[in-house]
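This report refers to the structure that appears directly beneath it.
Every protein chain but one is kept in place in this view of the complex.
Think of it as A, B and C in the order they're written, each chain with its own count starting at 1.
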Amino acid sequence: MDFTYDDEQQALREAVRGLLATAYADHDARRRTVADEPGFDRALWGRLAEMGVLGLPFAEEHGGVGAGPVEIGIVCQELGRVLAPEPYLASVVHAGGLVAALGSPEQKADLLGRLSAGEVVLAAAVTSPGGRWASRADGVRASVSGDAWTLDGVADPVVAGGSADVLVVAAELPDEGGTGVFVVDAADVERTGYAAADLTRAASVRFAGSVATPLGAPGRDLAPSIATISDLTRIMGANQSLGVMQSQVRATTDYLKSRKQFGVTLNTFQALTFRAADMYVSLELAHSMVDWATMTIAGGDREVVAEAADRVGLEVSRAGRHIGQEAIQLHGGIGMTAEYAVGVGTAHLEVLDQWLGNAPHHLSRLAGRVTDHELVEALA
Amino acid sequence: MDFTYDDEQQALREAVRGLLATAYADHDARRRTVADEPGFDRALWGRLAEMGVLGLPFAEEHGGVGAGPVEIGIVCQELGRVLAPEPYLASVVHAGGLVAALGSPEQKADLLGRLSAGEVVLAAAVTSPGGRWASRADGVRASVSGDAWTLDGVADPVVAGGSADVLVVAAELPDEGGTGVFVVDAADVERTGYAAADLTRAASVRFAGSVATPLGAPGRDLAPSIATISDLTRIMGANQSLGVMQSQVRATTDYLKSRKQFGVTLNTFQALTFRAADMYVSLELAHSMVDWATMTIAGGDREVVAEAADRVGLEVSRAGRHIGQEAIQLHGGIGMTAEYAVGVGTAHLEVLDQWLGNAPHHLSRLAGRVTDHELVEALA
Amino acid sequence: MQLELSPADAEFRARMREFFTTKVPQEIRDTVLEGRHLTRDQIVESQRVLNAEGLAVPHWPEEWGGQDWTDLQRHLWHEEMQRAGVPIPLAFNASMIGPVIAQFGTEEQKSRFLPDTANLDIWWSQGFSEPDAGSDLASLRTTAVRDGDDWVVNGQKTWTTLGQHGDWIFTLVRTDPEVKKQAGISMLLIDMTTPGVEVRPIELIDGGHEVNEVWFTDVRVPGDLLVGEPGQGWTIAKFLLGNERVGVAPVGATKRALAGLKTVAAAQMEDPMVRARVAELENQLLALELTALRVVAHSAGGEPHPASSVLKLRGTELQQAVSELALDLAGPASLASRAEEDSPQEGWARRSAPTYLNYRKASIYGGSNEIQRQIISRTILGL
Partner (left out) sequence: MQLELSPADAEFRARMREFFTTKVPQEIRDTVLEGRHLTRDQIVESQRVLNAEGLAVPHWPEEWGGQDWTDLQRHLWHEEMQRAGVPIPLAFNASMIGPVIAQFGTEEQKSRFLPDTANLDIWWSQGFSEPDAGSDLASLRTTAVRDGDDWVVNGQKTWTTLGQHGDWIFTLVRTDPEVKKQAGISMLLIDMTTPGVEVRPIELIDGGHEVNEVWFTDVRVPGDLLVGEPGQGWTIAKFLLGNERVGVAPVGATKRALAGLKTVAAAQMEDPMVRARVAELENQLLALELTALRVVAHSAGGEPHPASSVLKLRGTELQQAVSELALDLAGPASLASRAEEDSPQEGWARRSAPTYLNYRKASIYGGSNEIQRQIISRTILGL
């Protein structure tokens, strides 16, 4: 049992942090980037590809690096620290994860190779309008005629869907055959992009007879795999949230030390410093859960990962709401402004949770299983 | 709409407060009283009778005073302020309430007359061991032979059951006839008295062929009436809790002003004074709900009273836990001692809630009805 | 003690309900009820409808359009407006500068400003907060220097809500830098079209343009636009900020928002955990509303009831809690915050994240919740 990074992991963290510092030296840089389309920095995306970060999760034979979940978590934490709007979670972890899990060798080599090289952006279209983290598709239907598949319906939100070149789409198979996963060229759909509250981008995607290629062997019900990749994405999203929260606690602490009111700095007021202490408590507890959940992935057991996703999802959602709200409150008015990173961080935390699974969702699932075990075991 | 007491109500408050101040001038007096049997001050009980307080809810023709719910609430608040262990809620409000609602004219004149005069103590036996605020009896069964009724089974907790002269008992009627209510002479049962955590008294009562007289006409299902009297008792219990909380907030405020640590009084520490402010917020919100619930009784609508009991039960349980816990915490070690009223008050608040209905219970009932209305209306 | 309204008050309430639901345009009310943004014109139109009926500024002196209502009647008026989705009369006009001019202004100021203020012919902005004077308002730095009969104003105000719509702004300025900081402050009324006044938008995290910075560079203000005496500004500001007993907590609007969620997220209301969360909030809102009624019933004369701080504190907490529930009910659909109206996601769900973020301000502005706790612990508890 070991909660520390090895030297290579430390080096990866430093390298990613260094690269992100050039692109997002301050919050103004992030503001400028999200003010324009595509809502992220394509040059930075390219440098992440060169550094191997985009190919981190994928096998070397498919153009990737073959790193483990801890490394991917490190990248997500660093992205979170600077509120980077790059679609790493959506494109690499989620959509790339679906391709890596379900694609044929040729599809993997093609799509993951180009994704790793920064040549294409992928997006996963798995949620229907009004839908709530289901692994069964219900907004898009697949039809087959001979070997030719087409899709009809709407997916929304499709995170990074506006800038994606290729969509990885969950769709209902004919004859109640369950949920299939298809690759669709973004040129063959109707897309309406929009910004979420944190100014990261998503899209509403309409399929109307769109030509689709099954990912892997066609016609199988892939709902369990979709669920597993969602769980993995949830855990990596929690890593990203952790990075955001770390920055918020640091910013709040710095602000309390420097901001004066009534002739003294705010850290003179015990009611405020104690609330900062409570923020730190939430942060550390969430940090532990994030590390744990990330480590569970290596074991490769789907049910263990599903459990870990619910547990870290609940913990990070609670911590994120607490820290995100207190960060604004302890900053006062300035925390409400788009010019300042703290309030935008609070928006980012909510977008991550509502996209990937919020506290009531995870709690409801955990509550359903509460009598299935006697004790929750931290160590196997 | 009026939330103020009239002159007579003010006078009643002053009179009761004055009388209680002679008996419970300080917490030591309460400690001495609860250290001995019967766990309350019979002399004080007699003086309450003389003052008309024991007969407050009952019609003049039955030996009572015929006062309204506001007056009874005032008495309960004052009892709560000094943590008085007298069984007013159990004997007058609950057991007396059952007699007043269900008894024949003769039974009312007899039992309520003697109760009002302080000649007998009544207790309501309506809960089975492990039972949870049900209005249907399930621990005691009634049998009839000719006109002669007998009871068998166990009721527990029976608050004030150890010192009661007469028990008012809910029992299952034969042939699935619902729940009846019976009067039983305490001499005809086996009782094991005990102290609750706040040192008020309850008892386990075993009926074994105990001779019982039906309250009112025999053989009817009285579960709805039992529920209504429980609701009324819940609301009066909330009045008593309000008195306890008022004392706790006052004691905590006084302590913060006088207790020194690190060379200064505790009210120098903003983290503590802000928590006292939050206690005050809980207190005032609960106060409003208690006044409102008490006023709903006058309308005489059972469903309105049931709703009010759930609402005030939830609010007072939440407020009581918050205030009770903070009162101890802000006092530190001394709040943990039996010598000091604050910690005992916390125990008293919990005993009242667990006896009459705790927060999860009331919340669960309110949640069940949440889609039956659009808005909750404060004013009719 | 009694719960029922008197027949007169019940009749009063019925009259308010009737007027609000029939005379204020439905489109304006729907906009409020659905949590969408009102235009400047809608706000003006609504207030003029009220003012024509004498319902815009009932708490003002009768000679300036006020009504001799009890506090309970004002409460009922305020609740019924929220219930019907009627925009509350612009606070800067109706609750802030109007009562100040009526109390402290010259007769000339009263006749010049009060009728236009009541009718929203003048849109007032508030110029109190500065970048380094938030909760610690008395340390403000904007100066007004006497020059002949005029004052020359320099400095910066911030968090000026809806300042982009403002015709005039009432400001706190430092007229005497030599004396104790509160004593050197005065209140000036400034025409925002005066040369040297510049309004710059501040973008908030919900993407809206709701607050502004207002810069004053050698702005010349005629001497007859000072309210009260020089140095009386702090007293006037305390009067202004403590003036509210009614409507401190947005009870009615929050109740409506919660009730609305039961309809728009009806399917999720089958979930017992959602039901419990709604039930808990409804109960807390009831306790808050009853407390507002108690405060109204107890308050005597012009002094604000100290429990107003309880209402502000709890009112904003519950407003925020309901916005959290809305966001959680919206789930993934909440990502479509800045999607256009043709989005397949429902409007309430799209607005849930911006609303959640916007309401974070509620516990900061108008006296932060920390200030409210300070007031409770000091003024009420004597700590």
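Criterion: contacts are C-beta pairs under 8 Å (C-beta built on N, C-alpha and C of every residue); 3 or more make two chains touch, one makes a residue touch a chain.
Since the model is a prediction, treat every value here as computed from it, not as a measurement.
A.B. asks: Return the single residue from A:35, A:187, A:264 or A:367 that touches the missing chain.
C.D. replies: Touches the omitted chain: A:367.
A.B. asks: For a quick check of understanding: of A:104, A:135, A:213 or A:267, which residue touches the chain that isn't displayed?
C.D. replies: A:267
A.B. asks: Who touches the missing chain here, A:164, A:276 or A:356?
C.D. replies: The one listed residue touching the chain not shown is A:276.
A.B. asks: Any idea which of A:100, A:120 or A:286 touches the chain not displayed?
C.D. replies: For the chain that is not drawn, the touching residue is A:286.
A.B. asks: If I consider the whole complex, including the chain that's not displayed, which of B:246, B:265 or B:325 touches that chain?
C.D. replies: B:325
A.B. asks: Tell me where the left-out chain touches chain A, residue by residue.
C.D. replies: Missing-chain contacts on chain A: residues 1-6, 9, 70, 249, 253, 256-257, 267, 273-274, 276-278, 280-281, 284-289, 291-292, 294-296, 298-299, 311, 314-315, 363-364, 366-371, 374-376, 378-380.
A.B. asks: By the contact definition given up top, give the residues of chain B that touch the hidden chain.
C.D. replies: Those residues of chain B that touch the unshown chain are 127, 129-133, 154, 156-157, 159, 192, 194-197, 202, 204, 260-263, 269, 271-272, 321, 325, 328-329, 332-333, 335-339, 343-344, 346-347, 350-351, 354-355, 358-361, 363-364, 367.
A.B. asks: Over the whole complex, note the residues of chain C touching the chain we left out.
C.D. replies: On the chain C side, contact with the omitted chain comes from 272-273, 276.
What we mean here is this: only the chains that are shown with their structure count from here on.
A.B. asks: Centroid of chain A to centroid of chain B, CA atoms only: how many Å?
C.D. replies: Whole-Å distance between the two chain centres: 53.
A.B. asks: Centroid from C-alpha atoms only, then distance chain B to chain C, rounded to Å. What do you get?
C.D. replies: That gives a centre separation of 43 Å.
A.B. asks: Whole-Å distance, chain A centre to chain C centre, using C-alpha means?
C.D. replies: Result: the chain centres lie 38 Å from each other.
A.B. asks: Mind pulling the chain C residues that touch 2 or more other chains?
C.D. replies: Within chain C, residues 370, 373 contact more than one other chain.
A.B. asks: Residue numbers in chain A touching 2 or more other chains?
C.D. replies: 269, 271
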